[in-house]
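A single protein chain has been omitted; all remaining protein chains appear in their positions.
Then we have chain A:
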Amino acid sequence: MTTRATLRTIVPISPFAAALRGLLDRTGLFTRAEWARVLGISTAALSQWVNDRTLPRAELLRQIVDIVRNADGVPPEPLADFEELSQQPADHVSPLGQRMLPNVSAYLRGGRLSQLGSELRKLTPSEQRSFLEDGSWPATATITVANTAPTAPDVQRRQEGMDIALLPPVERDTAHDGRRERLSWDTVLGAPRVVIQGGPGAGKTLVMRTLAKVLQESEGSTVKMVNAADLWGETSTSSVAEACESGPLCLLLDGLDEVGFEYRHVATREIAEAAQRFEGVRMIIATRPIPELPELQGFEWMSLAPLTDLQMVLWIEHMFHSANRFRAMEELELFLCQLAERESLRDNAKSPLFLSIATKLFETNAVTPFSETEILGEYLRVLLGGWGREKKVVRARKPWALPHKLLADLATLCFHLLAEERTEFNTADASRWLKCEAGDDGMMQLLPLLSIKSGVFRDIGEGRWRVMRQYFVSYLAAVHAVGRSADVIRRLRRLEQHDAVPDVFRLACGISDDATSLLRYMIHDYRESEAERSMLLFEALAQPIVAKQTVFEAAYAFALRWLDNTCARLRVVGTDEGDTVDRRALWKLRASGRLGGEDVREYLLRALRAIYRARSGPARDFLAEQLKSRCRLLAEFSGSMVVEGRLHIELHPGPRSDALSVSVVTPQLD
């Protein structure tokens, strides 16, 4: 059997860290703890290196390479990978690469005793200690981003632009096969007519400010950036033609979607005319997807892609450094750890706005990714209301467009989409589901407004709309279900057949002021197998939840009974307490009799993961206590829950069909 159920992590690592990980972990020479002893440092220091938190001193890195290079019988790939990478520009292979410039190979030629003084004197006393005791360059002094980007608050950063390496990736639609081609920002800067599309919070304004700054530096005062809403609207006093006449070589027009619906056709027509008339003026337009875009002839269409995993880490690091430089590393580790463990959240957190909101909530309210529903709620509140106010954009000056009303409408819409198992709908469907105060005319305005503000669905023409962000549909459906507590069970029953019900149920528990009835329903009434119900309960309970204590305990008791019964069929035939920080415990198991195939394995994995995730919350002590009195595997597993840090659970079949093993490991960041 070759299946290997592993939680992937969001947190990427740089090519350098991946290559270093290869030297340490894939050569079969030593465990991490042994490497640490050979090098005279801590295992924690090694973990920092291979996660791009710090950089190894040249002499220690050289020693690792020397050992691997001179070892017999090691696979050649890790060293070959490292050597290939060592010739590349260091700042391309590591976020801390400035320290190793021009390349890793040159870095390895350093590290002489005679250079120690000049290295040490640049560091603070605590950084010196880290340097000498952990063999690491502190990240705070070396991260390129931290050195080059402004360390001011987020707002100022948005105004001034970012390091271009932190901009979301840009892609070009290839018309023939629907695939997207990843482009460099240089390509965008060199194109004469470009439309950059991106959903809400994708980073369009940030991109425009950054491009303006880059162009300004290369082309001087001939760059002009204008908000589109200032050119078209009741109070506009200028026009795109006037903006071009003032003689810029490049005009950046931000927020075409922020132009009122009634002015958009005029706007696109005038832009197209100006593009023809002022041939020498380069134009870059940023907008959310709007139906009028095809009217812009002669423009190349590009889209902002989600941030890469590495960019996510850099973004978060950057925000933490800005906020509190001294506590940043510790806080960052906790934040990334929890984000990595919540797949649903991390896969949807790849936009600058989402990351910014999540990070701010953490900084100001200690809301961690453990509280997934808090972050989602805040994100949608910002999208539907706060952000428009911050950017001074008025899209619909109507009483029905109040943010809480928009949220309620959006939630209702999403609930019905799930209930009818649909991903597309038309205006008539929406009218049926929503009781729009503004009548049919209002509906014609409401849907475009919800679409443009939330990005949850988009106009696909002919009065039809398609869901774009399924994860938010689940959350919003849960908001609707919980909206009237008396109806919550009845509403959830309507979703029972839908694949998304586990997500909706879990999110509803997180949203609800009192999840007691939800838990009872899941224990007693939910028409699924005991295993499936147990899974739902484990996952729901692995988040902050408010419910009567007796029901909370009954929910755990129900789920644990299933787990205990399943684990009772498993005998622990070996343990490996582990000798590195990354491998906390491992149990080799043998099933007595038939275990039950892949489903049981999958359930077991899900249950253990959910239990493990619960260690971040107040249920940890209760749960750990419960597990102690169960079978040996669970009792021992409870011990691993005291471990803080970024840990994941792996479960993989053993060499025999009745064998499997469970380990708790740090995520593989590659």
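We adopt the following convention: a residue touches a chain if its C-beta (ideal position, glycine included) is under 8 Å from a C-beta of that chain, and two chains touch if they have at least 3 such contacts; residues count from 1.
Everything that follows uses one rule, which is that contacts and distances are computed from a predicted model.
J.: Looking at UniProt, which of "Acyl-CoA dehydrogenase", "3-oxoacyl-ACP synthase", "Xylose transport system permease protein XylH" or "FAD-binding oxidoreductase" names the chain that isn't shown?
T.: So the chain that does not appear here would be "FAD-binding oxidoreductase", according to UniProt.
J.: Looking at the full complex, which residue from A:Arg26, A:Arg62 or A:Arg493 touches the chain that isn't shown here?
T.: Here the residue in touch with the unshown chain is A:Arg62.
J.: Just one of A:Gly40, A:Pro75 or A:Pro102 touches the chain that is missing; which is it?
T.: From the options A:Gly40, A:Pro75 or A:Pro102, the contact with the absent chain belongs to A:Gly40.
J.: Considering the whole complex rather than only what is displayed, give the residues of chain A touching the chain that is not shown.
T.: 29-30, 34, 37-38, 40, 59, 62-63, 66-67, 70-74, 111-114, 116-117, 120-121, 125, 128-129, 132-133
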